[in-house]
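The complex is shown incomplete by one protein chain, all other protein chains being positioned as in the whole.
As written, the chains take the letters A and B, and residue 1 is the first residue of each chain.
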Amino acid sequence: MTPTGLLSTALLLGLYVLLAGGYGLVYTLARLERWRNLKSVAGVFFVLHCAIAVLIVVSSALAPGWKLLLVASSVAIFVIPPLTWRYLEHIHGGEGTQ
Amino acid sequence: MRFDDPAFWRAGAISTIIVMLFVLAMLTYDSLAAIAPGGSHVPPYSVVNRHIDYVFDAGRGIDVPVIGKAEPLFGKVLDNAAAGAIMDKGKLVIQSRACMDCHTFYGNGAYYAPDLTKAWLDPDWEAWQAITGAPTKEEAMVMFLVDPEKYATWTRKMPNMHLSQEEARAVVAYLKWTAAVDTNGFPPNFGHVHADR
Partner (left out) sequence: MYRSQTLAVKYLAAAIGLFGVMTIAGLLSAYYYIDPDFLFGLLHFNIAKILHIDTLVIWLLMGFMGAIYWFLPEELGREPVGIWLAEILFYVFCAAVAVVAVVFIVVQYGGSNEFALWFINQGRKYVEAPRWAALGVVAVMVVFGYNVIGTVLATRKLTGIIAVLMVDLIPLVALYLDAFPAMTNMSQDLFWWWWLVHLWVEATWEVLIGCIMAFTLMQLLGTSRRIVETWLYIEVALVLGTGILGLGHHYFWIGTPNYWLGIGGFFSALEPLPLLGMVVHAVYDAGTHHMKTANRPALYWMMAEAFGNFLGGGVWGFMITLPQINLYAHGTQWTVSHGHFAFWGAYGCGVIAVAYLVAQKVRALPEVGGALWKWSFAALNLGLIGMVGALLVSGMTQSFVERAIGGSTLQAFIAGQQDPWFVSGMLLRFIFGVIFALGYAILVYDLATLGKRGVVLAAPAKAVP
C-alpha cells in the first residue's frame, strides 16, 4: 500500500461507517416524523455510503476478500435500520407512529 | 419461540457466546504454542548468541527476521539457562521502570518514545558506536541506557532510570531477542525509506 493510499483508504473506511450511521439516524428520524422528504435524505446517505464502498472496491489496495466483506456489510447496513425500526415498533406497540 | 420473546434472544446470546468462546479457546491453545520461545513465531532465548537480520520475504510480502551465524552478546555465549535468566532480568527491568509507559513493544505501550520492537536493528546504532567509542553495538546501547541524558538524541530526552550495568545488559539482551520475533511485518518497512510521497 502506498503512503497516500494508506491515508485515503483509512479515511474512506471511516466515511463508509459514518455515512452508514447517517443513513440510520436520518431513516429513524424520517419514520418518527413521517416526513417523506427526510426518507429521501436517508436514501441519499445510503447512496453516498454505497458510492464510498464502490470507491474502496475499485481504487484501494485491499485484497478481494476484504472488499467482499465490505459489500456484504453494506447489504447488512441497508437492512439494519428498517429491521430495527420494525422490531422496535413491534415490541413498543407502535409508539413511534402514534 | 418468537422474536418478541426475550427467551429467544437469551438463548441466542448464550449459544453465540458458547460458540465464540470455544473457537477462542482452540485458537488460544494453538497460539500459545506458536508464541512460546522456540515456537513457530518466537525464537528461543539462546538466539541472543546469533546474528539477527531482517529480510524481505517475497512469498509473504513482508520483512521477516533471519537468524544468522554465531554472534555472542557481550562476547560471551550464553547457554539456555543463562539466556533464560538474562531474559527474566531484562523483562523485570522493563516492568519495574515502566518502560512501556513511554515506549512501545510491538506497538503496545505509550507513544511518547520510540517503538522498541526492532530497536536492536536500528541503523542509528552504528553512529552511536562511533559517538560512544564502544567496542560493540551492545556496549554502546548499555552506555546509552545507563546515562541517557548524556547522549540526548533530540529535544525529547530519555530520563535516567538508574539502571545498573547488569540491568542495562539484560535490557539489551531482551531487545536483541525481541528483534528476532516474527511480528508479521511490524513495524512496516523497517529501515527502508519510501521513495514515493
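As a convention for this text, a contact is a pair of C-beta atoms (placed from the backbone, for glycine too) under 8 Å apart; a residue touches a chain by one contact, two chains touch by 3 or more.
Treat the numbers as computed from the prediction; the structure is a model and nothing was measured.
Interface note for the absent chain: among B:I67, B:M100 or B:A134, the touching residue is B:M100.
In the complete assembly, the contact with the undisplayed chain comes from B:M87, out of B:V47, B:M87 or B:M143. The chain not shown here touches chain B at positions 4, 6, 9-10, 12-13, 16-17, 20-21, 23-24, 27-28, 30-32, 34-37, 40-42, 84, 87-102, 104-115, 118-119, 122-124, 153-157, 159, 161, 167, 170, 178, 181-194, 197. In the full complex, chain A touches the hidden chain at residues 1-3, 6-7, 9-11, 13-14, 16-18, 20-21, 24-25, 27-29, 32-33, 61-63, 65-66, 69-70, 73, 76-77, 80-81, 84-85, 88, 91-92, 95-96.
Simple rule for what comes next: only the chains that are shown with their structure count from here on.
One finds 39 Å separating the Cα centroids of chain A and chain B. Put simply, chain B touches chain A in their complex at residues 3-4, 194, 196-197. Interface residues of chain A, counted against chain B in their complex, comprise 2-4, 87, 90-91.
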